[in-house]
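Note that this complex is displayed minus one protein chain, with the remaining chains in position.
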Amino acid sequence: MMYGLCFLLFTIGLLCAVLKKNMVKIVIGIMIMEYAVNLFLIMLGFRFGGTAPIIDRSSLNLEGGLTQQFISASVDPLPQALVLTSIVIGLGTLALLVSICVRTYEKYGTFDITKIRRLQG
Amino acid sequence: MTVPLPVFVAIPLTAAFILPLFGDRYRGFATFFANVAALVLLALAITTIGQSYSYQVGRWSIPLGINMVLDGLSSLLLITIAVVSASAMLFSARYMEQYSAKSKYLSLFMLMTAGMNGVVLSGDIFNLFVFLEIASIASYALVGFGCEHEQLEASFKYAVLGSIASLFILFAIGLVYGNTGTLNMAYISQAIQTRGINNGLSFALAMFIAGFGLKAALVPFHAWLPDAHPAAPAPISAMLSGVLIKALGVYAIARLLFNVFGISEMISWVLIALGVLSMVVGVFLAVGQWDFKRLLAYHSISQMGYIVLGIGLGALILARGGSVVWASIAILGGLFHLVNHAVFKSLLFLTSGSIEMSTGTRQLKQLGGLSGVMPLTRANCAVASAAIAGVPPFNGFWSKLILVIAAVGTGFYTLAAVTVIVSLVTLISFLKVHRYIFLGELPDNLRQCRENKGTMFVAMAALAVLCLAMGLLVLVPSLKAGVLDPAVQVLIDGFAYSAKLLAGSN
Amino acid sequence: MWIFYVMLLFMIIACLIAVQTDNLLSSIICVGAVGAIGSLMFLFLYAPDIAITQIVVEVLALVVMVRVTISRDVTFISGDRELFGTVASIVIILIIFLGGIEVFRALPDFGVPVFSQFSNTASQTYISRGLQETGAANLVSSIILDFRGYDTLGEATVLFASVIGATVILRKETGKSMEVSR
Partner (left out) sequence: MKGMTIIVKTVGSWVKVLIFLFGIYIVLFGHLTPGGGFAGGVILACSYVLLLLAFGREFTEKNLSLGTASKIDCAGALLFIAIALAGFLYGSASFFYNFIQQQFLAGKDTALKLVSAGIIPLENIAIGLKVGASLFLVVLLLSVFRPEVSNNNKESKL
């Protein structure tokens, strides 16, 4: 059910990116899709009653090894690493898209993608 | 001696990071530096012929770390990328003088090369995604490089569709991780072999095909290509049409289908349908174009159809349990056409750049009679046109012939007929190009334009020679066994990919 | 459990507002709300690294987006694209959605991590041996910078590429003289 809601978020973003004609709205749609995907990946590693995958004093036993409790409670760190990467990639894409939007706006004076096509002829 | 595989990524990346530091002050040296880097990559790529080994980054055994895999298919793609990027780089030495911010251009070019090399060498599905993003983001920026109206609009469209495709791929990666618990392609393949494909994995496969199909511009997803490829500067068009859509699209689809997910009859039919649609729609849209580069872009879609058709046909034969020999012939046709298309299409885009640089236009109706003014460009263009149309001694003929033989030999007469007809329409379309650009009367405003010699000609001539010589790759048995057969064998072997890697890691 | 539903529903509602409102500024603020709730949700999902990153990225993205839209587009661009395309896209996306919703049954239930369903996955090794192998107490750090450091090289390169791309797109003199005559 949670995954389904997450996919709904993805779909809303997709609809926004495909249907809107305002360039900023399209960028917003892509941002929403990114949130949905990141959330989905993190959810895959979630564990009820778990702990964050960060070792502190309380999770070390006297010999300096990990306690069994930490090993059996920690959530999956791998999806978190993937999401960290994908957030950065999303930010990079966003920066590039926004700069194209700004440049286009300065050329045409509008964010409307259909008008831009018409102006171009 | 085996080359450590990260070198293929590290060299272009280092070059890309260094170039903006000094490139604005010493333009000549920056250009020289980038050319040297491209040539070194070419030399290194050639040493990988016939080798196959994997490399574990950071000495972590899989699945803990990431591995890079070199086999026949990767090696073939590496060489193709290196050849096209070296010649496009040589071409841009003079061509890009008309733009500002050349050091940034060189840096982005190197990033794109690094991204593609990373994609074809990666053995980890998330790593593949990351490098795919590098290549895509660099290409979005390069499409908009001119900052004129059409460039910006094309770049925006390309960036939006490309980002959507990337997110589809990322979502599919999430699904694959959720259903197999690993990201390494060999382990995913092993999990699929033991547990079979469930709903989640088949949906992931559909999303992969949609995502990579968007990157490859197969027909239902082709909307961005006819805008994006003509808008880029000519050497970049050559890179985009020549290798980017193949390394990011076709290579990834073929690798995932054959080696990771395994082929089934339905997927093969999907591939064949995509291929035929691309071939037919692309070529008929191309005939009506009057913008030279746009026409070439539509032909790219059509020629991509040949590649996908060949691979799909091979997959179908394999999935039906048919003869391996015929399957390997079909796949050979597809892969050989991939290499050939990279060479002749980048040559065509380079000639279009040469014409555009001399005349200032690429509208067919405004051109004419250039054969007297630009004989060298004309010769190169003629070679490439003959190759794309499948005129006998050139490379395009051989790959199309192999495809037709494979289709006829396995009883798909309709597919063979479609292949031949599309080839004929391509021929007609390029006759039109020659008629309007090189024959006829020279317009008055073009009397002053001059031939482009020097490095630009060298770059084009090298590719033209390759167009002629590459027929030897299938005609000489030792060359065929050294270069093309290992690549075909990788796809034919299918799941042996994972078995080999897993055996090597333990 | 219910808190996740509440937060996800809040995100979906904020998204719908962001998509549907005509005012770009309020739309962007709604996206900011989505990001903030998302960051909170990451915290509840035991991903503090992601939560920090998400919130700072969100702040920066919001500054950029507001910068772009404020004083630029005062007109309200409403409505969608042409009818046929709209209907076709909605139908296709609905099919994707309905197809997708079935698929999640194959996954383990929410709250049961994927790696516990399989034996010998990489994540189990990361958790049990990550500290002694790499020496980093933050396991996410140990993955992104050591086990999968190659990915992070790619990630840094993506950012580099996009910054170079933005510099190129926003440069002052474009210097191309020929196509202007078109």
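In order of appearance the chains are A, B and C, and numbering begins at 1 in each one.
One rule holds in what follows: contacts are C-beta pairs under 8 Å (C-beta built on N, C-alpha and C of every residue); 3 or more make two chains touch, one makes a residue touch a chain.
Just so you know, these numbers come straight off a predicted model, no measurement behind them.
Of the chains on view, those touched by the hidden chain across the whole complex are A, B, C. Residue A:Val98 is the one among A:Ile12, A:Leu44 or A:Val98 that touches the chain missing from this view. When the omitted chain is restored, the residue from B:Phe17, B:Phe284 or B:Phe495 that touches it is B:Phe17. Within the complete assembly, A:Ala52 is the residue of A:Leu9, A:Met33 or A:Ala52 that touches the hidden chain. Think of the hidden chain as still there; on chain B it touches residues 4, 6, 10, 13-14, 17-18, 20-21, 55-59.
Residues of chain A in touch with the missing chain: 52, 54-57, 60, 64, 84, 87-88, 91, 95, 98-99, 102-103, 106-110.
The missing chain lies against chain C, touching residues 48-49, 51-53, 56-57, 59-60, 63-64, 67-68, 74-75, 131, 134-138, 140-142, 144-146, 149-150, 152-153, 155-157, 159-160, 162-163, 166-167, 170, 172.
In this section, only the chains that are shown with their structure count from here on.
With contact taken as defined at the outset, chain B and chain C are each touched by A.
One simple way to say how far apart two chains are is to compare their mean CA positions; for chain A and chain B this gives 29 Å. Chain centres here are Cα averages; for chain A and chain C they lie 2 Å apart. Multi-chain contact residues of chain C, defined as those touching 2 or more other chains: 100, 104, 107, 114-115, 122-123, 126, 148, 151, 154-155, 158, 161-162, 165-166, 169.
Within chain A, residues 14, 18, 44, 78, 85, 89, 92-93, 96, 100-101, 103 each touch two or more of the remaining chains. Put simply, chain B touches chain A in their complex at residues 126, 130, 133, 137, 140-141, 144, 147, 149-150, 152-153, 155-156, 159-160, 163-164, 166-167, 170-171, 173-174, 177-178, 183. Taken together, the chain A residues at the contact with chain B in this complex read 10, 14, 17-18, 23, 26, 30, 33-34, 37, 40-41, 44, 78-79, 82, 85-86, 89, 92-93, 96-97, 100-101, 103-104, 107-108, 113, 116-117, 119-120.
Across the complex, chain B meets chain C through its residues 6, 9, 13, 16-17, 20, 57-58, 60, 63-66, 98-101, 104-105, 107-108, 111, 114-115, 118, 126-127, 130-131, 133-134, 137-138, 140-142, 144-148, 152, 155, 175, 177-184, 191, 198-201, 203, 206, 356-357, 360-361.
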